[in-house]
Each structure stands twice: as C-alpha cells, then as structure tokens.
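Here the complex is missing a single protein chain, while all its other protein chains stay put.
Per-chain numbering from 1; labels A and B assigned in written order.
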Amino acid sequence: MKLYLYGIIDSSNQINEPIYGLEGACVYNIPYCDIGAVVSEFTEPVQNNTEGNVLAHEEIIERLMEHFTVLPVRFQTIIDGRDNLLSIMQSYYKDFRNNLERFHNKIEFGIKVIWPSDKIKEHIINTYKKSSQKVSISDDSSNKRFMREKFEKHKLDEEFQAKADKFINVMDIFFSKFAAEKKLKKLKTEDLLLDAVYLVEKDKQDDFREAFEHIKGPHANFKFLFSGPWPAYNFVILPKNSDLLKDSRQEDLFDKVVQHQELVGAEKI
Amino acid sequence: MHNVVTKSRDVTLLEILDRVLDKGVVISGDAVISVADVDLIYLGLKVLLSSVETMEKYRGAPITGPMQEPT
Partner (left out) sequence: MTLNSVVETDFPEEFVEEMEKSQDALPKKIDANPENVEKGLAKLVLTLIELIRKLLEKQAMRRVESGSLSEEQIENVGETLMKLENKMDELKGIFGLKDEELNLNLGPLGDLM
C-alpha cells in the first residue's frame, strides 16, 4: 500500500479532527516512538504534479502546524508500504527529533528585496568618475583599452557587491534580533538583492513583522516581499544517507552545524 | 483587476513551490517512490501550469480549484 507522506510531527497521538488529503483520502498519523509520520493512502500513478495537488499538500501541512511542530516533507514523497515507512522512521529518528526540537514553537518567514541595480550602478560610476582616486590607464593600444575596460568593470563589480553587503547587513541587524536562525542569499540576480529566510519564535512574530515594516521606510526605491508563516522548510538538516547516523562523528557534525547557525545568528545582534 | 489577482497568485504559488518542491525533509531510497527527483527540482510555475493544461485536456474539463472535500 502506497503512503503519501506529508510531514513528521512531534506526537505519537492520533489526529482527532478529520483531515482529507490528496485523492480525498483520510490523513492519519503513524506513530514511531514519541514522533509520528503523517500520511494518507495513495493510488494515483505518480505523475500528477498539478497546482491543485501542490496547494492541497501545503494546506495539510498548515493544518498540522496548528497543533504540532511539523517537519514538512518534500512534495510527492510516497513510501512503498508501512514497513518501509517504519524503517525510515527508525533510520532517521534522531535527526527528526533534533529538527523537531529546534523547530518547536518556531515558524519560518521569507523576506525578499529588489533593488534598482541600474541606478545603483549609475551612482557608482558617477561617484568614481568624480573621485580623485581614479586609476588611469592610457588607451593607446587595444590591449591597454582592454585592460582599462576590464578594470572599470572590476571596480564597478566590487563596489556593487560592497553596496549589496552594506544594505543587507543593515536589514539583517534588524531582523536577526528576533530570529533564532537565518539563511541569506545575496544577489541571486542583479536586481534580487536579498532572498532571506528567518526562523522566528511564535511569540516574537509581531516584533519581527514590525521590524520589517520599519526597514521599508528608509528604502523607498526598494521593493519588498514578505511571506509566512511557514513551517521550517529551509532549516531542516538531514544527512544525505541514513547510514551516516551510525557514525558518531557525523552526529557531532550535526551538533556543530546547529551550534554554528546559532552563533551566526547571535554574532549579528 | 484580473491581472493583479493572477500575478499575486503566481507569486504565492512560486513561494510555495520553492519550498515544497525542493526543501524540507528530502528522503530518497528504494522504498521511496516519487516523481523522478531531477524533474521535481524547480519545475517552476510554467511547467506546473502546463501540467494543469495537460490534465484539463485529458479530463475534458477545466480544473477550478484544489481538492474537494469528499461527500
């Protein structure tokens, strides 16, 4: 019997309210020790990546979030039988528990920022042209012209990156005050200055939201996106291979990663 | 008005897809049947929408919304 897996929760209890998942099948919790795997039975041929299924999947996760801490599982994860599921739970138990503990009472928020990269570059070029620190390369040969162009491009790029770092730091200082963990991606595209996710305690979410509103003010020509609350999709840490669990050195590595993340959060405050 | 609604829906869907297709608990192995892993990663909005179109052609009716509650 195929089981569609939605998430891992920090409870071995039944789900008391009726929740219907994909194919209208009933969603239930298969306990393992003190945690559980939330599943529904699945019969469709596995090629159905429709928008409807994705939204239904997400809705189930959110319903679960109301009562439990949830480790959301990737869309279209289907386990071949209950025995296999229990075997997976056994292999990953420690990792699941560690993640559930880290996520207890916390939610994920996403913040994206678009900046006017063209204007920023214009400003950099204008500033450089006026500055007295210009490096001059004569252009009396094609090789020298090449070097000059390369150099100007290099300077522009350097300044561009530095400005990005500066803006991101300023914003991050505000947000980090209320976040336990974070992941930042700088300049995924030229205009997408920041793609960040923050893991925030539930009782700090209003403060976090306020910090976001506050940041928008002084950046009138930037564009902002705020999303959430989500379960902690971006903060799940799992070894690639369940065999790694048996190696105690890998377990230490896991702890080190967690510590490091917390340290990174703390440093910026 | 319609355009604004569509685009807002698009960005919401993209945010969901970004999380649900590639993040969270990712388990692989013999016991895990799922759509080919490589196809799942960043199907993106366009591909997903064309899946919906294919489904519509197959069923002969437009898909109006997410799962209906069973009667």
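The criterion applied here is as follows: contacts are C-beta pairs under 8 Å (C-beta built on N, C-alpha and C of every residue); 3 or more make two chains touch, one makes a residue touch a chain.
These numbers come from a predicted model, not from an experiment.
Of A:E62, A:D80, A:E159 or A:E201, it is A:E62 that touches the chain left out of the display.
Touching residues on chain A toward the chain that is not drawn are 55, 58-59, 62, 65, 112, 114, 135, 137-138, 141-144, 146-147, 150-151, 154-155, 188-189, 191-192, 195, 223-230. Panel shows chain B; residues 4, 7-8, 10-12, 14-16, 18, 38-39, 41-42, 44-46, 65-66 of it touch the chain omitted from the view.
Just so it is clear, only the chains that are shown with their structure count from here on.
The part of chain A that touches chain B in the complex is made up of residues 2, 7-8, 20-24, 46-59, 71-81, 84-85, 87-88, 92, 96, 110, 225, 227, 230-231, 233-234, 236, 238, 242.
For chain B in complex with chain A, the residues that touch the partner chain are 11, 13, 15-17, 19-27, 29-35, 40, 43, 47-49, 51-52, 55, 63, 65-70.
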